[in-house]
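Excluded from the complex is one protein chain; the other protein chains are retained at their positions.
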Amino acid sequence: MPLSQDSIPEVVEETPGQALNERIIKLSDPDFVGSLGPQDLVTIVKHDSQKKTVGSFFYVAGLDTSDPTGIAIWLKDVIECLQEKPQLWFGKNVKFSVESISFTTWNIFSQCDMTVKVHLPGTIETSFVNKQGKKLEFGEDETNMAWGEAFLSGKMRDLMCMVENRDDGEVINVVETRIYNPLLTGQLDSVHDMFIGLFPLFFGRGAEVGCPCIYGNMPSTLTNNYLVETLCEIVRLTKSIDLCLPMLEELKVAFGPLLNIVIARIYLTNDRELDGVKLIHDSLHEISDPTYQCELLLLQGKYLLEHNDPQLALEASQRGVDLTPNAFMPWFYLVRSYIALGDNKNALLSLNSLPMNLASLAQKYQYRRIMNTDGNNATVELHLPLPLDVVLDEVTNLNSLLVMDEHKVVDPVLYNLKSANLKNTFQWIYELLCEIVKNLGWEKLLQLRAELFLMEEEYDHLDTTSETESEKVVTRDIKGKRLCERWFDNLFMLLYDDLRVHSQWQSGELKPKTTLEWELVGLCCFRLRQFESAKIAFQNGLQIRFSSQSSRKLLQILLKEQKSNPSEDIDLEIIATCVKLCCWSHRWYAEFSMLLLDAMSIVVEDLGTTRVDNEVNSRFPASVSKLFHDNILEFFKTYTNEYYDE
Amino acid sequence: MPLSQDSIPEVVEETPGQALNERIIKLSDPDFVGSLGPQDLVTIVKHDSQKKTVGSFFYVAGLDTSDPTGIAIWLKDVIECLQEKPQLWFGKNVKFSVESISFTTWNIFSQCDMTVKVHLPGTIETSFVNKQGKKLEFGEDETNMAWGEAFLSGKMRDLMCMVENRDDGEVINVVETRIYNPLLTGQLDSVHDMFIGLFPLFFGRGAEVGCPCIYGNMPSTLTNNYLVETLCEIVRLTKSIDLCLPMLEELKVAFGPLLNIVIARIYLTNDRELDGVKLIHDSLHEISDPTYQCELLLLQGKYLLEHNDPQLALEASQRGVDLTPNAFMPWFYLVRSYIALGDNKNALLSLNSLPMNLASLAQKYQYRRIMNTDGNNATVELHLPLPLDVVLDEVTNLNSLLVMDEHKVVDPVLYNLKSANLKNTFQWIYELLCEIVKNLGWEKLLQLRAELFLMEEEYDHLDTTSETESEKVVTRDIKGKRLCERWFDNLFMLLYDDLRVHSQWQSGELKPKTTLEWELVGLCCFRLRQFESAKIAFQNGLQIRFSSQSSRKLLQILLKEQKSNPSEDIDLEIIATCVKLCCWSHRWYAEFSMLLLDAMSIVVEDLGTTRVDNEVNSRFPASVSKLFHDNILEFFKTYTNEYYDE
Amino acid sequence: MVEVSLTVGKVDASLAILTTADHYVIEFPTVLLPESVEAGSVVTINVEQDIEQEKKQKEKFQSVQEQILAKYGSDGPKQPVLQL
Partner (left out) sequence: MVEVSLTVGKVDASLAILTTADHYVIEFPTVLLPESVEAGSVVTINVEQDIEQEKKQKEKFQSVQEQILAKYGSDGPKQPVLQL
């Protein structure tokens, strides 16, 4: 969708230039920069008609940062928007004229900030600043290389931000961010062509950029890192396998059989399963390093679990555990295999042995604010306009005061469920525990736990009160059992709370009234793997008002149903849900969601783009239909190598 | 010394009552309360002649808190002082009248704050508040018991604050604290009588109050805790062994042979070594728990090291290591034994095996501020009067601006010695390493280290760059050597810096000019166990101006000399140094120092109190001589069970 | 084969600390110690590579790999495969 005044959020600076200064200061803070660096920053200096100067800024993601000229053109678009008519600015119409505007992007490889600044009427300057805040001078070749690096850096941030936050519904906490679809914004070439073209130059440095924590605590390697991950996602989404494979084969000449790990993954995620399976088989003979072997075994284990073959999956993941028992992921697959085989005893024993303390340290990539807009800093002013080009009443005009009221009156039983706050590995493990309790029931689970484990409190208690002799006896008594890890014990307590809420709702003791209460019930059922109950709860809540979280979770359930029991009705429900979520994203300045693209790719594969377009046209207002076409369907039509039918 | 206006520091509150409120809020913070609780707090509300209300507070230590009436009497003394004449108050003479004054003390056993508040003209109220800030109601018996607990709590804080900070020269960072000698301030009975009388009631709860970190990471037990530690210090200082032994023997009836650990310690620290040695020998048969056995072995090891018998000390500490290899202290004695035997190889190997990560977690007891008086809070006003009743010009009138100037021009080579900041166990270990380098020389030490250890960096480096095969080779190659722990490796670097400074000074390349520079050179020599050089440096510095730290370190060196080579000249130098330090403490509102009492006990034992009194009289002004008499000599005359000669 | 003599330090539910005569410190799982040991006990640990078992495990893993290939990596229609 084109830029408009009401599609640009702004934060007012206390003094013009503040945001960029603060950003440069924060570059020396490793927590702020992290692996992938902060998201791109736009800062503006503008005057009102009384010549009062106002500094403002916002964040932006998804732009093509390969070329300063292209950036400058986009910056001029922003200026035009802001100047074309008076801005609705904190309740008043203010006619601004822009003095200057800048765009800053973090280059991961050269570890520097790259800024393009446009001064009106027309000068453009670029500058580079390192972590210590020092200006850098680059020669011409270096400069060209640096913009290539900036392009890759940007794409990694754009895609990894979605990938790492997928479990949490891609919620971006930094609302003052305008998010473009990174796969649509190529300036010269298509983004996937450019990425695949540049990839070989940086493959050897991939381990430097850090690795995703969606695989627990697997270490950064040549084949497990954000660069490879971004490549795989781009190829998967844009169906660029034919462009990608020759490039990888060529890299193999230089880097050897390790490349097979990436190639096998590309096969498996792009409908070339037979080739993938064969390649993994052969590569297990060629690659002897345990870390890389484990990566292969994880690909294999995932494939086997997806093909409902837990017996073979067990063997593959057990080998992974044998070789790298410090890694979270092979254990995770081992437990999943045991659960699928109904071997709850071994599932619990291996859950308890999972290297959780190591795995829970992994930090996912998230957008960060330069200056906090909440908390103590009461002076920060946020300009968050409502985009009026697309209006879907129930979504666009959702009354946030109403939602806040729901929060105030929510049943505390629902509000205090700690399992709702579990993150990453803890969330995944909890899912497995819920899977077990679903198969076994709570009573039998407790019984099995008591057979296998001695609780740590139990032991601690004995330890502090006992003299030596009794201590010895205890030590002997428990030799048959193992200590239950504290984190594991805690999960049982969370599980108990969830189960209680679920049964109270089922028995009619708990009666959700608001959408928020329905949502919390729905989330509880979802955690407990009671998807049918969860669907009912989300749907009940969504009948009262729109909720993005309920919609996203409902979407996940619909996709599961579509997979196990495909039907056109479900396709249509998926479309309706995606359209609403697309409007919601647009209202919050975001035109990109991998969740929506992944969901719609299934429907489009079923129905073709034209049919989907028609369905949306017939059910939604024209502006909504156009938005959905531009943001979603156009992608499948034009940027996916003609994979999808019309 | 009696109270006077200029012996009471005050901090001005932003609003009256602030300090006590903040204190109550902070009671819920375990870091603030710690094991022993915050020091006692006095808060004052007073009016100036324009009826403007001023709130102020200060901290106090060393008072007898066994009786609210006694506390109220002391509070009335404070009021009288503040009202007797206009106060010199931030540059003006202000006539204040006091509205109310309160005294608050933390009860460790009942975990509550106990407050006595005097409202003028005359009401007294007491109140008790728990950690959550809730008022408590006690019955009469409970109240009596609570004041007994408050007494023990206060004495533990008073003595342990000195004991745990002994290595750092007893520096109290909270300057707004008035410190009394806790052994002089008994109201009804002498403090040591009261403490020994109450001790049996609380012996069984000793492990609850935490344990000193002067023994590294030994756990809290019935015989190793702040309560027992305080008892031993009181008995040692006041020579109350005859009162203490029957009490302990009676406890033994109830608690069994564990009491022998305390009794043996009392023997060894009170000139009953033969009995102590015998008791340890017999108790090793009776006590089987490894933790308690280790406590006995530590007493034995210490005794043997002090008697210069490293061969037997080695055996005792080796057994301690065998039984409790997680404990720091037996390893520490083991290393000391190896060093004394000249076995540098085993000294280094066992240093490297010391459980440093566990031991360095121990936190020593320190006074804490309720409100920070430095940092951001610029509004805090400190009233720090200069006591004029005792003036020793060079000490009392030391110009702090001059000292600050010295800090500004100090040679950076001296200023940045990181070894100066080592704490606790790291400090002790560093001392051992310095002992080794003194025996062996730097070159030979490095050579021995290279023979025994593989450096961690060396290995890490290989680890990240190598493929599997080379990794394997490395692993094999290093099997003969051990990894050098990172903390140990760091100490070598600090040692190198210290040695360089020392040799630069010796060669004349480095020329200290100010007292501060002499002090830093002295401290460096002191760390390197070059006591003769250190003495010269400190003395050179002290000839220019007084410095409390140089004086304290010089005192330690004099005490070592007096022990190895006693002479009256040294006695006289010790006296002079102690007198100056006593004046310095008095200037900063402190009338108690265990360092001074311990030093003077040796001199008094040599010369008798009368002779010392005369020596001070003949060399120092009358006010100084009176101060020294009241604060130091009176203690030996009246509170030490007639142990010392007149 | 590696064989060493170690002294057992304080034992807790999961770990014991063992020391060697040349001051190595080793955390050792309690579960692998004989039940009768206590602080001060001496144990002999010997560790031997089990080439036989290792070979068996590798062979089993190979056979699993061939199964996976046969079941999911062959071009023809899927053959029924014997489960392990």
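As written, the chains take the letters A, B and C, and residue 1 is the first residue of each chain.
Here, a residue touches a chain if its C-beta (ideal position, glycine included) is under 8 Å from a C-beta of that chain, and two chains touch if they have at least 3 such contacts.
Quick caveat: nothing in here was measured; it's all calculated off a predicted structure.
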Hidden-chain contact residue, picked from the options A:Thr291, A:Gln311 or A:Asn490: A:Thr291
Selected from A:Glu22, A:Asp67, A:Asp193 or A:Asp322 as touching the chain missing from the view: A:Asp322
Absent-chain contact - pick from B:Ile73, B:Val171, B:Leu201 or B:Leu274: B:Leu274
Interface with the undisplayed chain - residues on chain A: 290-291, 321-326, 346, 349-350, 352-353, 355, 482
Residues of chain B in contact with the chain not shown: 273-274, 277-278, 281, 284, 300, 303-304, 307, 309, 311-312, 315-316, 319, 322, 454, 459, 463, 472, 474-476, 478-479, 482-483
Touch list for chain C against the chain that is not drawn: 1-2, 4-5, 7, 24, 26-29, 31-34, 36-37, 40-50, 53-54, 57-58
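FYI, only the chains that are shown with their structure count from here on.
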Separation of chain A from chain C, taking each centre as the mean of its C-alpha atoms, in whole Å: 38
Computed distance of Cα centres, chain C from chain B, in Å: 50
Two or more partner chains touched - positions in chain A: none
Shared-contact residues (touching 2 or more other chains) in chain C: none
